[in-house]
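All remarks here apply to the structure that follows.
The complex is shown incomplete by one protein chain, all other protein chains being positioned as in the whole.
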Amino acid sequence: MTTTTHTHTAALALGDDALVLSHRLGEWMGHAPVLEEEVALGNIALDLLGQARILLSMAGDEDELAYLREERAFRNLQLVEQPGGDFAHTIARQLYFSTYQHLLYARLASVEGPFAGLAAKAVKEVAYHRDHAEQWTLRLGDGTEESHERMRRACTALWRFTGEMFAPLDGLDLDLSELEPVWLESVRSVLERAGLAVPEGSRTGAWRAGAGREGLHTESFGRMLAEMQHLHRSHPGASW
Amino acid sequence: MATAAAHQTARTQPHTGQDSGAGADEAYARAFDATVAADERIEPRDWMPDAYRATLVRQIAQHAHSEIIGMQPEANWITRAPSLRRKAILMAKVQDEAGHGLYLYSAAETLGASREELLDKLHSGRQKYSSIFNYPTLTWADVGAIGWLVDGAAITNQVPLCRCSYGPYARAMVRVCKEESFHQRQGYELLLALSRGTPEQHAMAQDAVDRWWWPSLMMFGPPDDESAHSAQSMAWKIKRHSNDELRRRFVDICVPQAASLGLTLPDPDLKWNEERGHHDFGAIDWTEFKEVLKGNGPCNEQRITQRRRAHEEGAWVREAAAAYAAKHSSGTEVEQA
């Protein structure tokens, strides 16, 4: 592979992460638990969509990539495609992912390369996403009995999707496994302050680690894509 | 000395004048009338007639409810937006609507009504929202028609409200109008792309305009001779123009815009009247308007059910945050550098 195709592979993976999570967050619009959260989740979804558009454009035409690829061609982590579930699942997903994305972008911003410019801008946005997730994790974990139990369940349910984040990724000039201990420490610290135990299960699931990056996804993802792509695909060649 | 409107005190203030003498009451009333007459703003802690306060709470709450119910028909298309650019625009727009709801609930709170109480009234059907949102968004083009026609009608209604006699409402409207300027333009641009697109896209755009045109005209409310609250609201300078006047203005604006879009407006009686200097247009079906208002529109049930469900399903989240705050009460003033 040439350097360019390597960059494409990585841009696609990171772009798909941002695109898919943005879509999942967009599903909350009109359904959030409180009006202020409609605005907050909307901000995060818009930041991610902005990142996705830049990254996908590095790999090709953003709309062709978003709307005309089959499920197997998507390279996002399985974590981000998980359905929103209750608000606790959305927050747990966001905590795990934003913590990872923050570490990753901070690293990418610090070295020269095709992602440095994007990462430098995005790292500030992601710092805010991480903070939002952390603040909510504290409140749900250390709020009422019900919220504690919901948050505990959500953290455990999504734990199995977190190992994949540190699998090697073609086109990224860095060893992702180096981020893993920092990620673990950071997540552990938030969970502890929220009175939540770090989940004990395996972090790779019974499915292969790195499966999302290789194009293997979970059941709900097909449905998500069907909804997302339907209109665009119904009018081949049309512009919008 | 404080600079801000202290909302709580507005609630406890003897605004009815019950515990002051009749003379003081009259003096307050004279001061209120003089302020309105001089085109100055009434502020939260000023004395105001009970009916003025009640009218404003009703109107601002209905306006706020319309913003948040209005998120639903458009949010219906966020997950299906046909390009990433359109998806970003639509999300930003729906998010703005939540923000506008928040500005408006805040304005209502300066009159002593709590948001919780207003939401309660919305959820139980005791307060209304704009009937327009009881129509469905059946195709992508509906997102464009809402931007162009529904937001267009809303802006026509709202711009004069920036000069409303009640300060907090007027200020909220300045903010809303500033942010809304992009809403109407994106709708128009969306329809233009469809109209100039494939024959299927063009037909989709025309179908949407056919369905949204008449309901948009109904947004200005009943004709002047049947409007229950208009005269008093005009006298108080809450309202600046009559329903029919604003409706005429809107029709006159839309006709050339429709022509530029290459779309037709579904009214065979629509034509320029040289003598009046306005367009004549066909009779509005007020029976439909009243039916939708009564709850028999295509989506009344669906919209309010979704709103209630979001509120109920979010209760545990709001409780958790309140419980956490009670456990960890921190300093009261925080600065973010």
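Per-chain residue numbering starts at 1, and chain names A and B are given in the order in which the chains are listed.
By our rule, contacts are C-beta pairs under 8 Å (C-beta built on N, C-alpha and C of every residue); 3 or more make two chains touch, one makes a residue touch a chain.
Quick note on the criterion: contacts and distances are computed from a predicted model.
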| item | value |
| --- | --- |
| Per UniProt record, name of the chain withheld from view ["Molybdate ABC transporter substrate-binding protein", "1,2-phenylacetyl-CoA epoxidase subunit B", "Sulfate transport system permease protein CysW" or "Sulfur carrier protein ThiS"] | "1,2-phenylacetyl-CoA epoxidase subunit B" |
| Which of B:Glu74, B:Glu109 or B:Glu180 contacts the chain that the document leaves out | B:Glu109 |
| Absent-chain contact - pick from A:Val39, A:Ala157 or A:Leu174 | A:Val39 |
| For subunit A, residues in touch with the removed chain | 34, 36, 39-40, 43, 131-132, 135, 139, 144 |
| Contact set of subunit B toward the excluded chain (per top definition) | 1-9, 13, 45-47, 95-96, 99, 102-103, 106, 109, 114-116, 171-172, 175, 179, 315, 318-319, 321-326, 328-337 |
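Throughout what follows, only the chains that are shown with their structure count from here on.
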| item | value |
| --- | --- |
| Interchain centroid distance [CA atoms averaged], subunit A/subunit B, Å | 35 |
| Residues of subunit B defined as touching subunit A within the complex | 68, 71-72, 75, 78-88, 91-92, 94-95, 98-99, 101-102, 105, 140, 190, 193-194, 197-198, 200-201, 306, 309-310, 313-324, 327-328 |
| For the subunit A and subunit B complex, residues of the former touching the latter | 19, 23, 26-27, 29-39, 42-43, 45-46, 49-50, 52-53, 56, 62-63, 66-67, 86-87, 138-140, 142-144, 146-147, 150, 227-228, 230-232, 235, 237-240 |
